[in-house]
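With one protein chain removed, the remaining protein chains of the complex are shown where they sit.
When the chains are written out, they are named A and B in that same order, and each has its own residue count from 1.
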């Protein structure tokens, strides 16, 4: 086992996961989770068990007209065995809801926040997957979203 | 060939390229492109052929009083041969134009956006260079820039 190669593979797994979230690629998203993965997003508030439940919740929260940015930084990844690892990441996220009220967002609002992810990963059939994920907020704020003169997104059709 | 060493060299190439853009180091910027590089910035809108044309366009867009932030994250880089590679990156950019109208920006405006870069790289004479670069927007917005009480930049002379 080359530790650096495994760490690089885990980093790319996390990047693929967030590319799937922000580009709304739900099949790609599902492929990044272990079938028995568990989540604890938002300081444990959004806890789900199993890949299908996690992906369904993410899809429901992100679909529609919502524009999201989820970028993670500062990976501190450590192998705990040849096929298991854990890692922390520093999240910056932004969610623009320029539509009606959603489960997590008021109508026409924008969320900014930061958080620390604590993840666990497992390697099965030669592929790393997310087995546990969740984050603790540093801070989060939600403000009214005042649409500017120029606002273009891949989804909002403007 | 050590794959991880090549990937690290490509990452540092991209970082050097963006340091050159935001610090307005035009010679350093030119050195990061292959002489026959092609660009397709902003979902293909700003397509140029050849290092000189790309650098001239970037320089024209970024020079003057404009303050920019171009930060890239989430590198998913893959070698396609010992001397070629491709990669995606997640961009967050900010452009502050606290002056008159520019080709791409209204007077006194600020741009925020995110995008996914798709790049290609080539290794010549032992050095990696950008052979193809471009991005697809996730979203972009432009708002009026209201200058705050404290605003200092390396270029704006305040």
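Keep in mind that, in the parts below, a residue touches a chain if its C-beta (ideal position, glycine included) is under 8 Å from a C-beta of that chain, and two chains touch if they have at least 3 such contacts.
Predicted model, so just to flag it, every value in this text is computed and none were measured.
Of the listed residues B:64, B:127 or B:153, the one in contact with the hidden chain in the full complex is B:153.
The hidden chain makes contact, of the residues B:4, B:35, B:49 or B:107, with B:4.
Of the candidate positions A:24, A:86, A:108 or A:137, contact with the hidden chain is made by A:137. The missing chain, though absent from the display, is touched by one residue of B:10, B:37, B:58 or B:72; that residue is B:72. Summarising the interface, chain B meets the missing chain with residues 4-5, 8, 12, 14-16, 18-19, 22-23, 67, 69, 71-73, 96, 148-154, 156. Annotation for chain A: contacts to the undisplayed chain at residues 3-4, 7, 73-76, 88, 90, 92, 114, 116, 136-143.
The criterion applied here is as follows: only the chains that are shown with their structure count from here on.
Each chain gets one centre point, the mean of its Cα atoms, and the points for chain A and chain B are 25 Å apart.
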